[in-house]
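For this view, one protein chain was removed and the others were kept in their places.
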Amino acid sequence: MALSDNDLKQIKEILKRDPSPVEYYIFDAMWSEHCSYKSSKPILKRLPTKAESVALGIGEDSGIVRFHNHDGESYCIAISHESHNHPSQILPIEGAATGVGGCVRDVYCMGADVIGVLNSLHFGVKNGSDNFFVEEIEEKVIQGIADYGNPLGVPVLGGETLYHSSYNDNCLVNVAALGLIKEKNIIHSYVPKQAESEPYKIILFGKPTDSTGFGGASFSSDTLDEDNKETNVGAVQVHDPFLKRVFVEAIKACLTYLEEESIEIGFKDLGAGGIACATSELAVSGGFGVALDLDKVLISDPRLKPEVIACSETQERFAMAVPATHTQAILDIFNKQFQIPDLHPQAGASCIGVVTKEKTYKINYQSNIVCDLDVATITTQVHADRYSQPRIIEKEATINAELNKNILLEDICNTYLNSKLNASKRYVYRFFDNAVKGNTVIYPGEADAVVIKPIPDSKTGLAVSMDSNLYGNTDPYTAGAYAVSESIRNIISVGATPLALTDCLNYGNPEKPTVFFDFEQGVDGIRDAANQLSFHKSDPIPIISGNVSFYNESKQGNAVVPSPVICAVGKIDDIAMAKTSQVFNENVTLVRIGKRYEEFAQTQLEPYLSEYSNVAPQVRFDQEKKQNKLVLDLYKDNLLESCHDISMGGLWVSVVEMILGERGKPFVGLELDLSKSTHILAELFSENGGYVIATYNIDAVKQRCEQQQIDNDVIGNTISNKQLRVKTATETMQWDLDDMSRQWNQFNP
Amino acid sequence: MSVAVIQFPGSNCEYETLHSLNVVGLSADIVPWNSDHLDLSTYKGFVLPGGFSFQDRVRAGVVSSKLPILGFIKERALDGYPVLGICNGCQILAESGILPDYNPDISMGMGLAPNMNEQSYHGFVCDWVYVKIKNPQGSLFTRYFNDTDVIPIQINHGEGNFKFFNKELVQTSTSTQLIYSDEIGDVSFSYPTNPNGSEFNMAGLCNQSGNVLAMMPHPERGMFWYHIPRYLNHDLSSQRRKGVLTDGPWKKMFESLRDYIQETY
Partner (left out) sequence: MECFVYQKHIDLHAVSALEAIHGFMNLTHCKRLSRFVHWIVDVQTECDAVDFFSMITSKSYYLLNPNKEGFVTKLLASNDQDTHSVFVDVFPKESLDNSVLVEKINQHCGTCINHIKKHITWQCDIDISEQSTEFVCSKLLPSDLGGGILANPVYESFCFLNN
């Protein structure tokens, strides 16, 4: 039960009576943090969401950005970005799977075809025998994502896996789903105006409604708690990607029929709050009311209580508002053409109610009215007052960083290679189909971003990336700004221009002022980066979709590292231009682009330092923007052989990856000459944004950098010998690439 | 003269398979699993695409293999029409007993077991591997390849581990087989050259008359130049990096099917 005494009092004041059980659960769902954004809304208004390129901004199930005009059609990309953290902690397989399932539904119901998903996974770190479930949760979250995405036939287009002990009791599972849609075919999540002049009915289709996920909307807003696990359990939903796959085909048939008949509809997926939330939002946002007949809902068990039927979060369901004259045709597509009732007991489509001009929300069940609300009461804006408690955050490094005594540079280099944060993640993504649909051009792991070719007969590519970082405990503003800047670097790195961003903001308990401060700062960081890294003269890189997940902490009070996760999409005019990270040939020169700073707080170097300023890697927007522009210019003039961004792990990890490649199968060796570098720690390990590029034409690259006043240095050349040699002012280190390759692949089967 | 791509509940590679057929100039339709046999009778070839028909429940392919449409396809296969099963389609052909046909007395000669690495379950694998083709001339699908070719291809399956009822018959058979190899064509029976524990490194095989091919890897994902990853240590990848690769290696398979249908019907 999530409704507080105060909430209940407020509800009684609004209704001037006690709510019925069904009404109680409707308010419970609608007023939950998950649905109402009651803590976050005022802060989220700071984000730049508008731009000329936005076809559909925030407010419906997905945001949509214009992508490319081809053959007289405006092709757009629809994106939904969601978290499923708490459910994944309790039932990792089902939680992660339904996380993917819910997110793709948001995209399908815009009329789009889902062309890929990305996931950002944050897992705990096992220490000793303490955390039984940390490893198991990692294994099973990965299995859950594979169990859903693979059968659904949607490729996983990358993402990230991070490890930190703050996630031990609360993993993060963030998913973004991307869809392709022609602008003229966008379907809205509300009943169309047409319903004023002709009767519209509500069709529900999908899995039969059952009790799974009942109270799910309240669930993700309660802090996880050992003792409460049993009671939380019924809240998790059960996925069925197979049925979803069949529904996706049936939806296609429906939409084709509706397009041929030129019929306007409203279409929405069922998520938190089930039938009640979806149908009320469908009607209310169109300016209508609804009268539902719960007896018409296909259910799995006749004993279900009306409030369960109305509010359960059973997966794989959609609601559609269609003209009464066409309801039978639509029902037949599901029930007869695709024989859905034969594929799953009680599954299928049924007509469950009518759209009314009277602005009320009524539900009938066994001849009783079990819900009778004014639309205005449902849409009452709930607001929770939250306070933030600022703290001082250092922004400028003033102390020269010093290593702990007796630590050798070479040892640090080796520890980096042995860290799960840096090693190959093939052990994660080998479970995910990355090429179903046949559009994949640059595969996950090959480059900073994945590239697909979504439009048949067009050589235009879509680049995608999803990123976050672990800087939030020291500098929550930078956590947001850096996530944006990194995701944009990743897009640039394959030669694409950024189009749009989405965010998923994972924080602790917003009732705690220190946590709320972190949240505010993260949003400000995202806002500034989205505004300042745009190449457009007046528009930001628009944020077209997003989600907030609070209460990511355990009862012990360990909030997770503030974790804003950003998904970026970009456009590349010709997929043939895209390059990857690995260097394949000898005698190629490597150049580091972007200045290094001794900003080591929360970086992987921090544990080895005895003295340093408490400053996390800052994002310098003007420098970053110039660097990004430079890389795109180098692409344009065909001066690049390979390109890789510098982020977590610094230049050291970047060059190792460029030599080893995705598989740890090097084609050439590398001689790095850093002997001129006066700050070798910063040179190798600084995580400030930048790039390492490989070129045959160093003079031309140098000239560009100087013209545009971009800090750069030639750092080395590839050699035929399969070795990595690093020369500093004081020493020479050397690795055999076979050994390095074994380290890189050490967690892979 | 067109080809039917059978859409089972849960198929998910039907559209790119259709596209591959269309690109080489074959007309093709996606035909649902519950279609009337009469509707199917005009087709000159049949493709069972990849996916998870019936969610791999019980085990991959078994529920689909019991459908009436499989009885029809079996008849067509015996009549000599081209039948291609890719991934889940391969599993369905195995469960239906259509392949292999080394010994007509054995009703079910092979099965696709869960992927193994040594003696342990290995789970789902998405990866690029290499195959060689034994007796490519023996099948209408592979006749444009050479037996020296080492061809990159993607696998995406959790149950692709070929097990045979009678190993000797497989070993002595001369009919066409696709065999996992490494990038230079060596056939080592250990992981990762053999990605899933298949007996004889089997990746796919044909019936004796060469008109039915069942393969676990995905030829439709090796159709176009951009399908071949830049990072492989293979001549095709090197060509892609130089910007001179024009087609994927598996286009030939679909072209061969097209030519066969045009020659024959």
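Lettered A and B in written order, each chain numbered from 1.
By our rule, a contact is a pair of C-beta atoms (placed from the backbone, for glycine too) under 8 Å apart; a residue touches a chain by one contact, two chains touch by 3 or more.
Predicted, not measured: the structure shown is a model, and the values here were computed from it.
Checked against the full complex, the candidates B:G51, B:G85 or B:G111 give a single residue touching the omitted chain, namely B:G111. From the options B:E14, B:E95 or B:E220, the residue with contact to the unseen chain in the full assembly is B:E95.
Between the chain not shown and the residues A:F133, A:Y257 or A:Y696, the one that touches is A:F133. Considering the whole complex, the residue from A:D342, A:D574 or A:E611 that touches the absent chain is A:D342. Although one chain is not drawn, the whole complex shows that of A:M30, A:L91, A:C351 or A:M466 it is A:L91 that touches it.
Those residues of chain B that touch the chain absent from the view are 54-55, 57-59, 62-63, 65-68, 95, 97, 107-111, 113, 116, 118-121, 161, 163-165.
Mapped onto chain A, the interface with the missing chain covers residues 90-94, 129, 132-133, 135-136, 140, 210, 212, 229, 233, 236, 238, 240, 242, 300, 342-345.
Operating definition for what follows: only the chains that are shown with their structure count from here on.
For this pair, chain A with chain B, the centres built from the Cα atoms lie 35 Å apart.
In the complex of the two chains, the chain A residues touching chain B come out as 143, 146, 150-153, 240-242, 245-246, 249, 338-339, 343, 429-438, 440-443, 446, 453, 456, 575-576, 580, 582, 584, 661-663, 665, 667, 749. Residue ranges on chain B touching chain A, taken from their complex, read 7, 9-13, 15-16, 19-20, 32, 34, 50-52, 54-57, 117, 122-127, 154, 156, 191, 218, 220-221, 223-224, 226-227, 229-231, 233, 238, 241, 243.
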